[in-house]
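Heads up, one of the protein chains got dropped from this complex, but the rest are sitting where they should.
Going by the order they are written in, the chains are A, B and C; count residues from 1 in each one.
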């Protein structure tokens, strides 16, 4: 779609690229075998072979993509490939690849790795946004303007009051995002049926070692079909996008010709019309409104997919994948636009006073 | 609808009854004026008159319901009625009714009061459910059964492993519900444009007094159009219903004729078929699946309504009301069914072993 | 909820009342046995007994409501009650009650009967709305006003151009609603597993007779778990509410203090503020915006419930019931508000010209 760049950013595309996804899956495999070696379940030399193979470049991504249609998920072809490459290096090491793990362990943990990177990005962007709003409060916060309820002029307050409203929800959500990073971004490691038995008697230590190596929380149990963490993460993004959408709605309303209290800064060629060259349209805030219209339904999809049968879902899990990626893309884009908006927002204090 | 009782419980209906809603709104008014008297903004005698009028029975609910169509919300006709009644008692006290507050303060705070009661109910039901699952683990947890992935028989584990999976998410959500009660159930009090100026210079103390009296958190600012708390509460209920739906899905699958490992207890007349009297159908678990299909979209509606313009919404706020009530109704019903299910669930250990 | 009347109308409440639902279910039973008598499968006298019992008043609605929790649906207790009452009249007739039918036949057909009444209501309201918009075009259509794109003033057109835009979608949807009445409101009659075999060799004639008696289409097959018709009906209501929401959004924007080109007519007490008595707020258009925010997610729930397993769903079907009722309620209310809005809308041609 020619308009794709509205709905994503380069940084989030990198996080959700095939290459990153593959590297994070290989990280699971190598940290798993590393931990197994550490507790003595696997010979050190074998772990080293596997680790070094995992570090190889060029993993036949196109082949893996195509094999997904037969295998049902990307971990199976990747593990097959990994096993084959390890066999080439040292046939006896191959038996230690992916030992005790299941596809979903690798995919869910890699997803959590992607979410970890994404949430760090969101946090940084939110931090920057909060700083910008505070700086704007310094420069224009005391400007008197009219408050509006039900789209009617109500009573005077200041632009600082409006900023404080926007900041209120954003700061709270900033904190939530920060908390979720430690409480909710968790290792998945339970083996074929989630009990962890396949990982042997040292499994508790293995869990902790792998979780630490990957920067994830070590949960009390595998959560193959208990998806509340995923729902919680998705909901937090839904809430964040709602707050940004509220802010952008305010900006589009304040930019109305009849109101004209703020205005998106004019980059060359920005906000023009193909038929009416004299107009200056909202652009960035419009993108934010668009994104905020798309996110709620994605959260509802994640909630819908929670009804995962037995010990591994038959489709409901697959449905999560693209939806979580899209939620992260949209969130990254929304935050980026928000920062862009305030970097260039022009405040017309004179007009605020008149209205 | 003749099937209404599937989707609600008497306890939650009481919480969301017109009577409770009205009482909670009057509570806001009387605690507000009480606080204002306490800080010296209002004469004590006036606060006492208002307080005693608020305690009167019979508030012309039908009249208020009809006036909503003109006034736009239920606080306006209630405040008018309150003012009229106070005037009858003491005309000079009437000026102190609803002083410095706005409709949305009263309605949002009353809603938070309803959610406080509802969350206490959910917590108690969750507690009971967790206890039941633990008790079932005591009696049947060691029964061997087959784990199933992608609806295929995978490897043996125990019924206790399955119970542990269900418990895992529910215990975590139990904790979340508990945390939200203190972090997120908040007073709304900001006056016409949310700045609180209308409440005078003692407003900080007034906030705290009213919040304490109502058992709500005192937030840093009014949140008339910053609805992240509402979204967070709704999302938590969405997640909880997803977990219950997963559990119920498992039960319906385990009850299949070909599997028959568990069975809903037979109350007289329960689970029959109008055309095939010999059948024993899942009933309670079916209700739970139904409810879990209805909740995700309600969460998405709440997220959609976050784009509330300026200092008071023009419709987006009204849209929340029925949706939050329905979410609470469905959650209460789902938890009730879950407890009912496990009170009567029959476990066929013999059949588990054979499969 | 004290604000309930915003989201429904008396007429739609009657259609979705327990009494109407029960009567429509009894209609299915009596027309079924009537048709079976007509083709000679049931003795005429038995059909007459059943018919006369179906006409009795007082059907113990509270008992049926409670039995739903055991039976899983309302048809089972109603049929039991019907059979008992027929037995009292004539024990030999009882065997002919509900013969060859299944619960879902009765419930789905009664639902289609409710939708038939609801769609007739929607059609009449839409007709009235279209007439009102056309009349407004006669009186104010030529008034010049500014068109706005991206919330910016663009080029002049007329209020008639704006009306024509609103009318365009509404007329098209009026036609769709009309078409769906004949194409999609269908009898459900297939017996326990949907094949109709339980209805004997004259079943094709029975279908036609019952469908004709109930004013429904006779479909090629029972559709117990093929829910595309339900989805299509729900989607049409979603679309209609979207159009009404767009119209109402325009009105709220045109009513902004800074624009003031239209205004909701002032009934006494309408549109006031509890804290700012001088304000005139949008009320009816606000209700419409609220409703339009609630309907999309309900459509998505209906679509989600389409994944109904095998020959009868285990929960997904139950989930439809309340959602379809709520969609109809909200649609009726939205149309009612729309008609109310235009009955009282004040057009400020002077202000349009100035802007």
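Methods note: contacts are C-beta pairs under 8 Å (C-beta built on N, C-alpha and C of every residue); 3 or more make two chains touch, one makes a residue touch a chain.
In this text the structure is predicted, and so the values were computed from the model without any measurement.
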Residue touching the undisplayed chain, where the options are B:116, B:134 or B:280: B:280
Hidden-chain contact residue, picked from the options C:154, C:213 or C:347: C:154
Of B:81, B:120, B:150 or B:213, the one touching the omitted chain in the full complex: B:150
Touching the absent chain when the full complex is considered, from C:55, C:135 or C:307: C:307
Selected residue (touches chain absent from view) among A:173, A:225, A:260 or A:281: A:281
In chain B, positions touching the absent partner: 148-155, 252-253, 255-259, 273, 276, 279-282, 286, 297, 300, 304, 355
Interface with the undisplayed chain - residues on chain A: 1-7, 16, 18, 21-22, 61, 64-76, 78-79, 98, 101-103, 106, 191-192, 198, 248, 252, 267-276, 281-283, 285-294, 296-298, 300-301, 304-305, 314-319, 321-323, 325-326
Chain C residues touching the omitted chain (full complex): 72, 147-151, 154-155, 157, 161, 164-166, 168-169, 172-173, 176, 192-195, 197, 220-221, 223, 225-229, 231-232, 235-236, 238-239, 241-243, 245-246, 249-250, 253, 289, 292-293, 295-297, 299-301, 303-304, 306-314
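Operating definition for what follows: only the chains that are shown with their structure count from here on.
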From chain C, the most remote chain by mean C-alpha position: A
Whole-Å gap between the CA centroids of chain A and chain B: 29
Centre distance in Å when chain A and chain C are each reduced to the mean of their C-alpha atoms: 40
Contacts with two or more other chains, residues of chain C listed in rising order: 252, 273, 276, 281-282, 286, 297, 300, 304
